[in-house]
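With one protein chain removed, the remaining protein chains of the complex are shown where they sit.
Right after this comes subunit A.
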Amino acid sequence: MSGLEETSNDLLKVKRDQELDADADEELEDDFLVDSTRYLFYRERKEWADLEPVPQDDGPNPVVKIAYSEKFSDVFDYFRALLKTDERSERALALTAEAIELNAANYTVWHYRRVLLQSLSKDLREEMRYITDIIEEQPKNYQVWHHRRMVVEWLNDPSKELDFIADILSQDAKNYHAWQHRQWVIQEYKLWDNELEFVETLLEEDVRNNSAWNQRHFVISQTTGFSDPVVVEREIQYCLNQIKKAPHNESAWNYLKGMLQDRGLSTQPGLLERVQELKETHCSPYLLAFLFDCYEDALENSTEEEQKGTLEMALEICQLLAEEKDTIRREYWRFLGRSLKKKYGNFVEPTADAQEPPASVPGHQESS
């Protein structure tokens, strides 16, 4: 009997408290009795009663309004309240984690979290574990990677980075954020030693991974550089080997050309011959474009006598590309052929296809 009475008294007490609390949700007392583990909105939590929630205000005619659930609005109404007074507290830090879970792209939440981490002198290794989990869930978000970089900088400890990034890349080997973070870590903390090996592993898995080729160039240019002829020859050999395995690979050809284009493509001893050989068995639009570029380079550096033969070969390549090997770029290869002829072909008889079609005429492409 007394138990029941006590319960009744408790009920009355709760009821009175609710009546005094102007913001009380009328349904609360029923739910409170039924399920004390129900999610409580922040506006219902006693520990937050001192704070006035700040709603989002889009005025009378909101545009691109996102229809948030009650839970979402409630969390962010309290986030906005914390921001307004710039509160520095554990409860604020805890709330940022909830806000992040709802919208990890909100850069203000991340910034405020960083302010709190420093203000409260939080354990940054704990934060590293936290941000690791978040990035694994959302690896293409700018804010999470920026946050990680900040924490690494504060700790001045990159020791987990290369393995972590490798793990992210194992899920998407071309994730631009991951590669960018990797380059930053390597450059900032001078972690070059094993990177070439890492790149080669990735290229073995997928020789067409353009990000890995880019990283190869990044590592070599920042370590040995490309001036040493031994390095250059090694890299040429590497490229040609990869091309033999997978001829239709723009990345390998871009790397080869990129490495040599400023020192004269046509002057690299023996290269032109090796590429011409490959043309017979491992042809591709990229190989032909490379040959064209070699011939163009040769034209720039040869006598008028030598030019005639080279020009003919270059124009043949243009025609082959335009008509057969890279027809999607037909107009472009024809344009290059015309330009080359204009520049070097004073002695060549003008032919019918030397005339330039009208430029920028709408619909002139319909027949292709």
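As a convention for this text, a residue touches a chain if its C-beta (ideal position, glycine included) is under 8 Å from a C-beta of that chain, and two chains touch if they have at least 3 such contacts; residues count from 1.
Just so we're on the same page, contacts and distances are computed from a predicted model.
Visitor: Name the omitted chain as UniProt records it, choosing among "Proteasome assembly chaperone 1", "Geranylgeranyl transferase type-1 subunit beta", "Septin" or "Proton-coupled zinc antiporter SLC30A5".
Guide: From the listed options "Proteasome assembly chaperone 1", "Geranylgeranyl transferase type-1 subunit beta", "Septin" or "Proton-coupled zinc antiporter SLC30A5", the omitted chain resolves to "Geranylgeranyl transferase type-1 subunit beta".
Visitor: Going by the contact rule already stated, which one of A:68, A:154, A:192 or A:238 would touch the omitted chain in the full complex?
Guide: Going through A:68, A:154, A:192 or A:238 one by one, A:68 is the residue touching the chain not shown.
Visitor: If I consider the whole complex, including the chain that's not displayed, which of A:41, A:130, A:145 or A:295 touches that chain?
Guide: A:145
Visitor: Tell me where the left-out chain touches subunit A, residue by residue.
Guide: Given the touch definition above, subunit A has residues 54-69, 72, 76, 80-81, 83-84, 86, 102-108, 111-112, 141-143, 145-146, 174, 176, 179-180, 183, 187, 208-211, 214, 217-218, 221-222, 249-251, 254-255, 257-259, 261, 289, 328-332, 334-335, 359-360, 362-363, 365-366, 368 touching the missing chain.
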